[in-house]
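Missing here is one protein chain; the remaining ones are kept as they sit in the complex.
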Amino acid sequence: MPLTLSGPGIRRLSASGSDVPFVVRVATRNNDNARRADEVLLVDDYTAPSLEGYRAVLVRAPGKSRAYPPDTYLLDARYSYLTDGDVLRLDPPRRSINVLYRRSSRSNALLVTERCDNYCIMCSQPPKDADDAGVVDELLQAISLMDPGTEEIGITGGEPSLLGSRLIELVKALKQSLPSAAVHILTNGRGFARSELAAALGALGHPDLMLGVPLYSALPEDHDYVVQSKGAYDETIRGVLNLKRHRLRVELRFVIHRNTYAGLPMFAEFVRRNLLFVDHVALMGLELMGFARANLEQLWIDPVEYADELRAAIDVLDGAGVPCSIYNHQLCTLPIELHGFARRSISDWKNEYVAECDECAKREACGGFFVSSKLRRSRSIRRYVASVGEEEAERG
Amino acid sequence: MSSSFHDAVEAVVDLRVYRLAALKKAAYRVAARTTVVITVRDEQHAVLCFRFPHGVDADGARERMRRFYEELLDQELREQVAEETSSLRLLILAQAFSNTDLVRRD
Partner (left out) sequence: MALARPFAHRSAYAPPPGYRLLPFRFGQLDHARYLATNDVGEMVVLSRADVRAFVERRLDPSSSIYRELKAKHFLFDDDARVALDLLAIKARTRAEPIARLTALHIFVVTLRCDHACHYCQVSRQNEDRASFDMSWAHAERALQIAFSSPNTDLKLEFQGGEPLLNFSLIRRIVDRSLELNAAAGKNLTFVIASNLSRVTDEVLAYCRDHGIAFSTSLDGPQDLHDQNRPLPGRSSHAVTMAGIAHVRRSLGQDGVSALMTTTEASLSRAEEIVDEYVRCGFDSIFLRSLSPYGFAAKKGLLRSYSVEDWLAFYRRGFERILEVNRGGRVFREEFATVLLQKMYDPQGTGYVDLQSPSGMGIGALVYNYDGRIYASDEARMLAAMGDDTFVLGSLEDATFRSIMVSDQLADVLDTTLLESAPMCSDCPFLPFCGADPAFHQATSRDLLGHKAFSAFCEKQMGVLRYLIGLLHESASDAGTIMRGWIRSCP
């Protein structure tokens, strides 16, 4: 179900309030929690003046009262999904809200920087050269507010390895505050070409850490073109080697589009020969956001057109015993023998289904669409009809 | 009626074009079909003396000599490749066998 996670969303109702951003956890009812100083009370309308001690108050609808405590804000309806345990960054002067963490979600990710040393032609989160020195501190604070039972969380950007030792600090905080959480870092790996960073990360001994590293070809000229940076291929592979030297788990991610699909079989062979020790390979469909949207004509290709290349690549990887998956592809766009490799990979907050999916027999198994896929869809989108045999199996 | 080609055939090779090592290796490879004896006449020339097994006729002899020259061209190319790559091979093997921290698949 698609959600908005950030943007304009708050309007101050109280006479006074903070003129700097702050990080808080959502609470929806009064409690004796000593953490009120770090929480924002979320209520339908503000009637009772006696709820003291909260850092801020969010109301869904303005009430009759005029006596709002400081830092009382009206919450935009787009954020009505917020609930206990969610963690927010509120920026009152800009009237914006940023949902950093939803307790009920399996798709939480910390955006640690918007800077990046790559510039991928299909980047869904185009880099910005913003000064983000304060971001890590805010995230460290947010981590301390998250549910200790959190099962998985991501670190993304921009390029997280640009943070250097602050990245180590973040992962250490996750290890301490969210001990059950599997951590997935999306990185181009280049920062790990220096062995010190890989060594520091390995030394943390995080119990469940995986680094997802994009690699778009067996050849440097192809990869460097896609990421628009000469020398990126060399550094990325060196980074992968260093990460493995320090016993960290690495996943390779290959985004399939018009500029990369032809190299899929050669890529798979290259991985089999040279990077057989990686822990997973994900072959991914395009998300039509950011630069991908801007470069749509150059990048878009109907998945049915690369079925042969995809099949060949999976055959090589699977045959070599490399765990592999297909992400972001609807089952009806894939040859049936590849369905077992498809995963429900799209983050909940940008995930949707279409009319054909309503009666589709494979809906439960299928990951559906990106919201942004409205722009371009495969001509093979259709519902699967349960065959007689399948129906009988269900009855039995 | 074909008769055995008993004669020895001589040819002169320019050592500025074909390395002696290439000549020797080519001769070694074709040894089962042709015996090639190499004599170095001077800095620039080597003399090749071809002999053939019993029962090989003139056509057969010509074919075997052709095969020798084909092999010689390949050997010359191999010498060039070796010249350019042998130090790299040493570098790669040295790194391979000095590396104590292996990249392992868990």
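We just call them A and B in the order they show up, numbering each chain from 1.
Basically, a contact is a pair of C-beta atoms (placed from the backbone, for glycine too) under 8 Å apart; a residue touches a chain by one contact, two chains touch by 3 or more.
What you see is a predicted model, and the numbers here were worked out from it, not measured in a lab.
Listed residues A:Leu204, A:Ala294 or A:Val371: the one in touch with the omitted chain is A:Ala294. Of the candidate positions A:Glu52, A:Glu221 or A:Asp358, contact with the unshown chain belongs to A:Glu221.
Contact residues of chain B toward the unshown chain are 25, 28-32, 74-75, 77-78, 80-82, 84-86, 88-89, 91-93, 95-97, 99, 102-103.
Listed here are the chain A residues that touch the chain not shown: 119, 121, 126-129, 218-222, 224-225, 228, 230-231, 233-234, 237-238, 241, 266, 269-270, 273-274, 276, 291, 294-295, 319.
The working rule: only the chains that are shown with their structure count from here on.
If you average the Cα atoms of chain A and of chain B, the two centres end up 60 Å apart.
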